[in-house]
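The other protein chains are all here in position, but one chain of the complex has been omitted.
Up next is subunit A:
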Amino acid sequence: MNNLFILLLVPIVSAIVLCFVKNAGIAKWLALAASLLEIGLSVPFLCAFTPDASVQFEQGWTWIASLGIQFHIGIDGISLPLVLLTNGLVPLIVLSSFGKSYKGNFFALVSFMQAGLLLVFMALDGFTFYVGWEAALIPIYFICALWGGGDRIRINLKFFIYTFFGSLLMLVALVFLYNQGDTRSLEWDTLVALQLPESTQRWIFWAFFLAFAIKIPIFPFHTWQPDTYTHAPAAGTMLLAGIMLKMGVYGLIRWLLPIAPFGVLAYSNVIMVLCVIGIVYASVIAFKQQDAKRLVAYSSIAHVGLISAGVISWHEEGLQGAIIQMVNHGLSVVGLFFIIDILQERTGSRNLSDLGGLAHRMPRLAAMFLIILMGAVGLPLTNGFIGEFLLLKGLFDYNLWYAAVGGLTLILGAVYMLRFYQKAMLGPSQERYIVADIRGHEVAVLAVIVFFTLFLGVWPMAVLHLSEASVTNLLNQIKF
């Protein structure tokens, strides 16, 4: 069963089948079954994975023989957590849409996007990576623009063109790299071994970095993000924030660091300043938000700012922290966006001034909300703590002052998140709401997230030991 291609095939096949399912009831169960099959199929890979630095379960075929392009996939310690995160979150996202009446085409797009995301996380060839990168963008564009709200057409066109422009710059860099070296190839190994001159690495850095920074998004390339997150359907926001932005961070680790180390060295201060500005700026804006969804969107900018800073810090702790924090952030934003969706569905509003006192009426939600929130804030014994701790350690090793300012994220995060909780769940009860507590699929989704929030908080080594050897190896591999 160690055929990695199966993991790509299952979502593609399920996407094709789901295209033809008109009945909403059948479609959601079919999509759930397919996504559960997918996570089931991922388990053997986790069991068979040996946590050393090697790339495992490799598969490669010649794709375009005359251009020397390979279809090459494989998993190492850095990609495995993200593959598992993707396959783990998709069933939750599908399950969270059970209350809606989406037809097969919605779930088909979700499945297709899953395939694209997996391709990005598994790719060991630049061409394969780029194909996955774009293949993930098309479905999410349709999901957000078809089922979104607000000024969905304009907002999503901006999102699409912005990110597409970034990826074109990456394509320019890839085409450039393809033409270097003796044999034309986009294999990861070949590209890393290129040893480009320093001046070349500097612009290669920007071409890749812009593509990734727009996707993540890092301040000041974040302008598409709040609108897109806010007006996307709940499942779309979860896909965007939970999984898709990890593509960018993963790209930084997998492609940017080893290919353009001199570029990173030359500009890490600039990037670090951008990340730190992003952390504080987004946190302050999040504090002023009345719209809960927008609040979490801005909080996401702050969190990924810290993650990117950890990557750029170029220390083992920073990179390890980035990997575990990607998993943590994926879990917590999916939980938070789902809770916001539940609140909006029950009360008809996600505006903080309309909410309040819901804890009495929805005790189960209140309890789970609190745990997930604590995870997002980074309280010890929840998953967020270890991630933020490692990231700040990496930042500290890089430069004390960045760590000091970046560390504000812990305080500011607690401030805006607790304000969110307080305004939504506590305070005087709004009598006009007649709301029922969460049940059925809602409990299931949140319970899984709560479980992993606590599990990874207590035993973060579950993720860290997978990636440790690969991260060390990556840092050793980078040559000057």
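Observations
Going forward, a contact is a pair of C-beta atoms (placed from the backbone, for glycine too) under 8 Å apart; a residue touches a chain by one contact, two chains touch by 3 or more; residues count from 1.
What we mean here is this: contacts and distances are computed from a predicted model.
Selecting from "Putative zinc-finger domain-containing protein", "Cytochrome P450", "ABC transporter permease" or "NADH-quinone oxidoreductase subunit N", the unshown chain of this assembly corresponds to "NADH-quinone oxidoreductase subunit N" (UniProt protein name). Only one of A:L41, A:L168, A:L370 or A:L418 touches the absent chain when the whole complex is considered: A:L168.
Within the whole complex, the absent chain has one touching residue among A:A24, A:I39, A:V131 or A:L454, and that is A:V131.
Mapped onto subunit A, the interface with the missing chain covers residues 63-67, 127, 130-131, 133-135, 138, 142, 145-146, 152-153, 157, 160-161, 164-165, 168-169, 171-172, 175-176, 178-179, 203.
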